[in-house]
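Quick notes on the structure that follows.
Every protein chain but one is kept in place in this view of the complex.
Every chain is named by a letter (A and B) in the order it is written, and numbering of its residues begins at 1.
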Amino acid sequence: MATAAVRLQRRTVGIRRALAPIAEARGMARTMLWTGVGMTLVFVLLAIFAPLLSPYGFDQYTSGGHRFAQLAHPSHAHLFGTTVQSTDVLSRIVWGAQTELEVVGLALAFGLVVGVPLGLIAGYFGGPFDRGTVLFMDAMFAFPPLLLAIVIAFLLGGSVNSGVLVAAIAITITYIPQYFRVVRNHVISVREEPYVEAARALGAKPFTILRRYVFFNVVQNVPVIATLNAADAVLTLTALGFLGYGVQPTQGAEWGYDVSRAVSDAASGIWWTGLFPGLAIVLLVTGLTLLGEGLNETINPVLRRRSIRQVDFAAPSMDAGAELLEA
Amino acid sequence: MTAVLEVRDLRLWYGTARGSVRAVDRVSLEIDAGSVLGLVGESGCGKSTLGRGILGLLPEGARADGEVLYKGRNLVTMSPRELRRLRGPDLGLIFQEPMTRLNPLLRIEDHFRETIEQHDSKLTPKDVRRRSLDTLGRMGIPPTRFRQYPHEFSGGMRQRIMIALALVLRPSLLVADEPTTSLDVIVEAQILRILADLKENFDTALLLITHNLGIVAEACDRVAVMYAGQIAEEGPARDVFADPKHPYTRELLRSTISLDTKVLHSIPGAPPNLISPPSGCHFHPRCPDVMRVCPAHDPIETQPDPDRRVLCWLHGPEREIPEGGTAPLEREQIAVAEEA
Partner (left out) sequence: MSATDDVLVSVRGLKTYYSIRGSFLDRLVGRTGAAVRAVDDVSLELRKGEVLGLVGESGSGKTTLGRTLLGLVPATEGTVEFEGQDITHASEHDRRLLRRRMQIVFQDPHASLNPAMTVAQAVGHPLEIHGLARGREEVRARVADVLERVGLAPAEQFMDKFPSDLSGGQKQRAVIARAIILNPVLLVADEPVSMLDMSVRAKILELMLALKHDFDLTYLYITHDLATAKFFCDRIAIMYLGRIVEIGPSEAIYADPKHPYTQALLRAIPEPDPRRTIPRDLPRGEVPDASRPPLGCSFHPRCPKAFEVCGWESRDLKELLERRWAGLDEEGFEAEQAAVGPMEELDVAKTHVRLEAHGGAHGSDLRGLLDRARAADPAEPFWTGVQEMRDANGALEIDWYDPVEPRLLPADSVEVECHLYDETALAEAAQRRQSRIPQ
């Protein structure tokens, strides 16, 4: 009987193998990947530990009975200054990180849960279902994504209470076709591979084949797309917030909304209400993009550059000499 | 006999994370005009790397050392631009998969026009057409199909087209890398017939790379047997097959299944990895005639007959073998886990 440790090692061998290229990454890919991870991690930590890290609440404008100064310069009390509504800019950045990541996380989850299985089924079984879904997805692709998100946020805003949910759904609708298409196309090529036919010859049921033979061989691209989508989702979310859709000011802090409020401040020379939320957006999006591109360069076998050690012709040859003879 | 190609002490190694892969490890050979040299070996022995390395087509991270003399000029030290100019009119290459060279969007006519114009722009369109049709005709492709697209041809015909494309510029050296492996046996024989006749029609020197000993026996004048990046044995095909000097050649011949095979025979073990091949003679772990000197010292090339070369301690040179070296080596059974 194998020990528990050995069994665990056996069970995880697949995952460890899949992640191995990350350890082997070199050069540009490695820089991008780990820079991206670092930048994203900062915001993730901000989001998770918001209650601890943020000096004030996201819409808090008083403390101990005193109302905060309006549009105050960055100072010791308010590191990033305050807004026209007397809320602390820094706090709104921190809480905003939580909002962003909540929405983006939800949007990604929805997108994957809907898009990937649809792609698997449509690609493997083909037929009218496939044709119909492809038609539908292509139509969705044709919509300008931001416009589609706005329309959906607008339609749902009235009936769904949670702004986070509304924003997440609005954003995800534009990404589902991407996952669907990538997965479906990959499935169509994998479907013809001998090992899939071998699985049929063994008597495996179609869903077993999908689960064990097709799924793991088609999902390599998904993490890359998901990460890049996350970057795009942040932009879409902040755009929605800028226009007043999605997360409402009463429900949480949102950087895009803050930027929209800061537009009028800029004319008066007040820079901190706009700069910091803007910077936050840029940094998070850049971090996610670097992470995505770094992953792509690392995992994608076409782009992956194995580290190459220089060839040295002068290295000692294998001539073991007389010692071996005497052995 | 003037040698069109002389390879001297060529090394083609490429770097990986785990060390250098010694794909070609000190290889020397010669091909004369109008002669066919068969380079035979199993997968992973380095024959494809050698074929392409001779033409300067090395993968990334690969380095070359030694000499490849084409009509006296060293291709290893040549600038990439000069080398490019030689490819086509002097050096030709045929791949295993003909579709890799044929552009599905171009008609055959366009393929020929492009190839000829790139290297010999002084020809008029009429001459280009005449030359193309003439070469194609020799390959059995009728002129009525000159304006068709590659996908309209079968596999064997595409291979003929590829050979015609390589030959239309009358190269002096043609390297054919497994040209018939993906073809059916009758078509394979047809293509081999064409290649073997090249010497009569074109006086081309042909390096035929293959894993099939039968092809080498029937189509080649000389044969070089390659193992783990080195030439184990080389000589006239007739002599090598009738009287193999190297144990690997002998075992390989015995393993080949032909119509006369009564008993199956195989070579125990598996070909070595080229990053750290076995010490001394690379074949020693699998050799039925291994001696004590074999793992200890790199074998030295000798000429058992005037026209033959072999890299094996069984053939001396005597004076280089230390005392007791010729005694048979006691060696453990090859572990089953190391079987191919």
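The rule is short, and it goes like this: contacts are C-beta pairs under 8 Å (C-beta built on N, C-alpha and C of every residue); 3 or more make two chains touch, one makes a residue touch a chain.
Just so it is clear, the model here is predicted, and its values are computed rather than measured.
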For this session: Please pick, from B:252, B:274 or B:291, the residue that touches the omitted chain in the full complex.
Result: B:252
For this session: Among B:71, B:85, B:145 or B:199, single out the residue that touches the unshown chain.
Result: B:145
Seminar exercise, completed: chain B positions in touch with the non-displayed chain are 42-43, 129-130, 133-134, 136-137, 140-145, 154-157, 184-190, 192-193, 196, 211-219, 237-238, 241-242, 251-253, 255-261, 264-267, 270-271, 336-337, 339-340
Seminar exercise, completed: Residues on chain A facing the left-out chain by the touch rule are 1, 10, 13-14, 17, 193-195, 197-205, 208, 212-213, 216-217
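We adopt the following convention: only the chains that are shown with their structure count from here on.
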For this session: Show which residues of chain A lie in contact with chain B when the two form their complex.
Result: 24, 306-313, 315, 317-322, 324-325
Problem set entry | Contact set on chain B toward chain A in their complex | 11, 13-17, 19-20, 60-63, 65, 276-280, 292-293, 295-298, 322, 324-325
